[in-house]
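With one protein chain held back, the other chains of the complex are shown just where they sit.
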Amino acid sequence: MLAEIKGLNEECGVFGVWGHPEAAQITYYGLHSLQHRGQEGTGIVVTDGKKLKGVKGEGLVTEVFSADAIQELEGTSAIGHVRYATAGGGGYDNVQPLLFQSQSGGLALCHNGNLTNATALKYQLEAQGSIFQTSSDTEVLAHLIKRGGVSSHKERVKNALSMVKGAYAFLIMTENEMMVALDPNGMRPLSLGKLGDAYVVTSETCAFDIVGAEFIRDVLPGELLIIDDNGFRSEMFAMASNIAMCTMEYVYFSRPDSNINGINVHTARKNLGKQLAVEVPIEADVVTGVPDSSISVAIGYAEATGIPYEMGLIKNKYVGRTFIQPSQSLREQGVKMKLSPVRGVVEGKRVVMVDDSIVRGTTSRRIVSMLKEAGATEVHVIISSPPIKNPCFYGIDTSTKEELIASDRSVEEIREIIGADTLTFLSVEGMVEAIGRKEDGEHRGQCLACFTGKYPTEIYPSTVHPYEKV
Amino acid sequence: MLAEIKGLNEECGVFGVWGHPEAAQITYYGLHSLQHRGQEGTGIVVTDGKKLKGVKGEGLVTEVFSADAIQELEGTSAIGHVRYATAGGGGYDNVQPLLFQSQSGGLALCHNGNLTNATALKYQLEAQGSIFQTSSDTEVLAHLIKRGGVSSHKERVKNALSMVKGAYAFLIMTENEMMVALDPNGMRPLSLGKLGDAYVVTSETCAFDIVGAEFIRDVLPGELLIIDDNGFRSEMFAMASNIAMCTMEYVYFSRPDSNINGINVHTARKNLGKQLAVEVPIEADVVTGVPDSSISVAIGYAEATGIPYEMGLIKNKYVGRTFIQPSQSLREQGVKMKLSPVRGVVEGKRVVMVDDSIVRGTTSRRIVSMLKEAGATEVHVIISSPPIKNPCFYGIDTSTKEELIASDRSVEEIREIIGADTLTFLSVEGMVEAIGRKEDGEHRGQCLACFTGKYPTEIYPSTVHPYEKV
Amino acid sequence: MLAEIKGLNEECGVFGVWGHPEAAQITYYGLHSLQHRGQEGTGIVVTDGKKLKGVKGEGLVTEVFSADAIQELEGTSAIGHVRYATAGGGGYDNVQPLLFQSQSGGLALCHNGNLTNATALKYQLEAQGSIFQTSSDTEVLAHLIKRGGVSSHKERVKNALSMVKGAYAFLIMTENEMMVALDPNGMRPLSLGKLGDAYVVTSETCAFDIVGAEFIRDVLPGELLIIDDNGFRSEMFAMASNIAMCTMEYVYFSRPDSNINGINVHTARKNLGKQLAVEVPIEADVVTGVPDSSISVAIGYAEATGIPYEMGLIKNKYVGRTFIQPSQSLREQGVKMKLSPVRGVVEGKRVVMVDDSIVRGTTSRRIVSMLKEAGATEVHVIISSPPIKNPCFYGIDTSTKEELIASDRSVEEIREIIGADTLTFLSVEGMVEAIGRKEDGEHRGQCLACFTGKYPTEIYPSTVHPYEKV
Partner (left out) sequence: MLAEIKGLNEECGVFGVWGHPEAAQITYYGLHSLQHRGQEGTGIVVTDGKKLKGVKGEGLVTEVFSADAIQELEGTSAIGHVRYATAGGGGYDNVQPLLFQSQSGGLALCHNGNLTNATALKYQLEAQGSIFQTSSDTEVLAHLIKRGGVSSHKERVKNALSMVKGAYAFLIMTENEMMVALDPNGMRPLSLGKLGDAYVVTSETCAFDIVGAEFIRDVLPGELLIIDDNGFRSEMFAMASNIAMCTMEYVYFSRPDSNINGINVHTARKNLGKQLAVEVPIEADVVTGVPDSSISVAIGYAEATGIPYEMGLIKNKYVGRTFIQPSQSLREQGVKMKLSPVRGVVEGKRVVMVDDSIVRGTTSRRIVSMLKEAGATEVHVIISSPPIKNPCFYGIDTSTKEELIASDRSVEEIREIIGADTLTFLSVEGMVEAIGRKEDGEHRGQCLACFTGKYPTEIYPSTVHPYEKV
């Protein structure tokens, strides 16, 4: 499953609120509901109209922010960020929002996504004397804004945005306004809502439900929203030509209670399960899903086939950064960490096991073997997405092509490696159909690059091996 | 739902291992899998054959034990405990296992359950000069053992057990042996397993799956197991006359992947859902369960009725002791903490909402209102247990009769209070049937006292208002 | 110097206040001024007239008590304790005050000193079924009080005190009164003061100055003070026959700003220095003292001899439990931890180095060698007390006789071992004279046992090797 990739880079969550007396606390709850998008670190920056002030740290939202810290973040507007665990480039400094104080005022930025030309831009800026504090893409945008010459702040932001390439959802805040920008391909989810008189932006709509806000609309590809005490206004900084929402947001990342471009994620996943039922009829006794992302898929599959859904796999909660890893000897004796099979459910049964994807195959092999040891007589693996054959350059570190099990292997070869009785991937067409972005009268594209190799944007040489430390 | 009771007293989890080179680490993983039974505090005591040594603290397993702490707990045998948050009687001292050092050796104890005559015994012991360090029932047993005169340790333990009344699963450890005792009515789950050459005991069998152990058998009511380096032997310290396993273990407490007396909890819950489908046919568009305990019930109900199961309610993860509570004003503005409705799923729908029980009714009212605000046109509440009309004296603090909404109200009155369109409780017979302890050839009783008022043991005056601080 | 003994057992400090609205905070400052008497752990128990409540922990006063913790200790009376680092017997449980809750009320105790018959009493109590939570002497008294039968609390306390032997200053608190007891030989300092309407007791009078209290009088040997809301009254629980204040309180333990039985400690030390000048005339260029206890002595010696006092040795501040110990290789390269010589002061000079005592000799040897490496041409060591030839059983763990360098060696042998040019100990008579307890019209004895072997009380077999773990 996709979670096996530790290096998921920059797949983060952003949240902002403008014009609310308890802005920091609202942001705290918003970020908490986006916690699944990033557990490495988190931060909040507020403005009281006069000064930017922030708190950030490594760890979960509940670990980084104390009640005291939130109370000291007085202000009526705030932006916040949760950051995913990354293979490299971690550490306190890289936790966002980044906050820059200058004698002419402060600037705070955070983003979700990945800039494909960050390395090149950084070389140029350093050659001109810029000093970078972090290894984060976000800082590149800050320097581009600051170097933007004598034009207005808004013009400098638009110029800077026009120079960066890739997938991004940016929040930018000064003492007096918040700017919200989505890349021209609309590759990352970003929505605007209202909470009383305040405006709220979030990576996922689940945050609206948590804080009691009302959904207004999704931010448009290439749009720059400027929010201040007079309300919000919209400008386009780029032509939105080729809409390409990341498919993995539906398949894996987002919370089931979020809607992406109007489509509920849980419903989309149930439909993926129903589509799997159409594409692959299996004789089996029980259906089970790998928690959490594949539960909805499994229920959809069970509903469509009549095979009963059972909890054949249990996810251990409370596993955080302080969890003690089992010694090698305990691991060999069968100590489970994250997932455990439910013997009472799978023993003597033919099991359909649903997962979201196969990246390196090691996790799938472990789960299949776990189910068999618990007594499953057959394990049929069905995957709610097609084989991942190509790296992602937009924020999901599916590493180099060499590490992708499907890059040069047939389905049968993969099946053999993971030890399943049968293995079925969903077809690209079936997946697109089930998610349902096509059904709409108006066309709404989605990024299928990791399956098809057709990238929606140009790829730069320096990103061929993405996220390598330089 | 039952989780609304903060004062759930002594509903804890115990885990022990004898004869394993990494006893403390095994216990760590075992306790981690029992974390749902108690989040207030946790402890581990080990023996290396010469000395008992322990670590304990308030908080989660992952918070209390550092890798260093576990490493320093060298020894080949261990007992551990997770403790539920209690209204009173908390604090470091009450965290178990209790460890007593004396010049003749150490004694460590922990238990799950509640002694109904603890107060009376404590008065007698204090009158004789005993000093209690804790307000825990467990310490009463320790004093009874120590005062047991000149007979053998085993005889003194058996005498002490014969003096305590109530529901309990005890682990008692000295330098050289571990003793395991279950109350004569068998009111708490307790199972024995094997991990290589080591013996393992646990409140729930899910811990066996996690540590890779093999289930041997359940501990018998009134049985005292003595485990040492020669293996285990069994003695009965009481006649097991009236078997009465706590029904709530199936309905609410236990993990779905545990088996209690051979019955899988997830399966029992699905059957409760199917039985509800038989007892109460409802016209509705979607079925949703209150996480986590009612998900299985809802899936069973959906399977039996054909109404699709959807994720209409989402539970916020990561909520621990450090979570910042929303201010009153934010709460009124609709900030959700633990549960949030999924608008995309319930809007415009007739919703069947499944919960495990209704205690005070406040939580149910809040969830119903949450669903309606999210657009549900009808909310039909179905409960997978009968009305709770009587307090529990065996470890589940359903408080005084006055606080139980069902103690003197009709179902219709409760429905009105919680604001549901319809409200149905499962019948006592239906529940017993569905859980399936009756189906067996051999009779296996269960405690129904909170529903029927028929207590399986004598109740002492001092326990009429249970858990009052003295 | 005496500080080289890590195992200084039970040389602690106590502080209590009765009848002040900010009792916990007063106690905090009092304990802070007694911090030099114990850095291992500290605790405070308060009463609000209804309930005892406490906080304790390992570490310094400023580490253990947060502002929040002190604020939560609401109450008008309090007792507190600072505990010395001990070789064994440490840990959270042993930190005092010990607090025992029973159904008839609470009991808190703490003490400074050492009971010589604790082991024997503990054996007897355990044989009768008592369970000890700690390895602390203090708990023995608690059990003796609790076992005292049906008589009044005060009678039971007096009976208990009559059973314990040794050197002690006890504070005992219930919801309604504080009891203060000093052993019949008066071996430990303990004084009574007044702070507005409140009564204050402390191990050292420096705490009075810190909290702004007024000294009333010293507690008498064998006296039991009972303090409650009606004031204080005095009863004698034992005949005070043989007054024997610990000499080391003047020489080493107490703060220079404290008065013990009316004699200022700094002044006593200056007089020790002047007496040294009388007993041993040395030709030298500078006098320097080993900080902190010997600074006053060195100044007295300089004043009497005319040799200038200089800071030839500097003590590193801020060295606490978190200080990282140098690696062996760094230690060999000369990294200093606690003391460093001042080259600019000692280079090319004949140095008189004053210390309070020589126990094992290792510290003295290190300091002498340090001074010589820094360029001192001669180092003359003068000690403000006589050779320590006998173990202490009253709270100062001068270990077994074998470890005392002076137990079977001549002064010349010791001089050779420590590498000094000359070595002089103060005579017993000179020391007694200089401290000045004899000058008084009324005779006030002092304990000289470690110098002379004449113990003021009977010594029990189990204390021959004191503080051995049993």
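Here the chain labels run A, B and C in written order, and each chain numbers its own residues starting at 1.
In the analysis below, contacts are C-beta pairs under 8 Å (C-beta built on N, C-alpha and C of every residue); 3 or more make two chains touch, one makes a residue touch a chain.
Computed from a prediction, not measured in an experiment: that's the story for all the values here.
Shown chains touched by the missing chain in the whole complex: A, C.
When the missing chain is restored to the complex, the residue among C:84, C:168, C:199 or C:309 that touches it is C:309. Within the set C:342, C:428 or C:459, the residue that contacts the chain not displayed is C:342.
For the chain left out of this panel, the touching residue among C:144, C:374 or C:388 is C:374. Listed by residue number, the positions of chain C touching the unshown chain are 22, 25-26, 28-29, 32-33, 35-36, 60-63, 65-67, 70, 195-196, 206, 209-212, 255-257, 259, 264, 266-267, 270, 296, 299, 302-303, 308-311, 314, 316-320, 322-324, 326-327, 329-330, 333-336, 340-345, 374.
Touch with the hidden chain on the side of chain A covers residues 100-104, 122-123, 126, 128-133, 135, 142-143, 146-147, 470.
Going forward, only the chains that are shown with their structure count from here on.
Measuring from the averaged C-alpha position of chain A to that of chain B gives a distance of 36 Å.
Taking each chain's centre as the mean of its C-alpha atoms, chain A lies 61 Å from chain C. The multi-chain contact residues of chain A, meaning those touching 2 or more other chains, do not exist; every residue touches at most one other chain.
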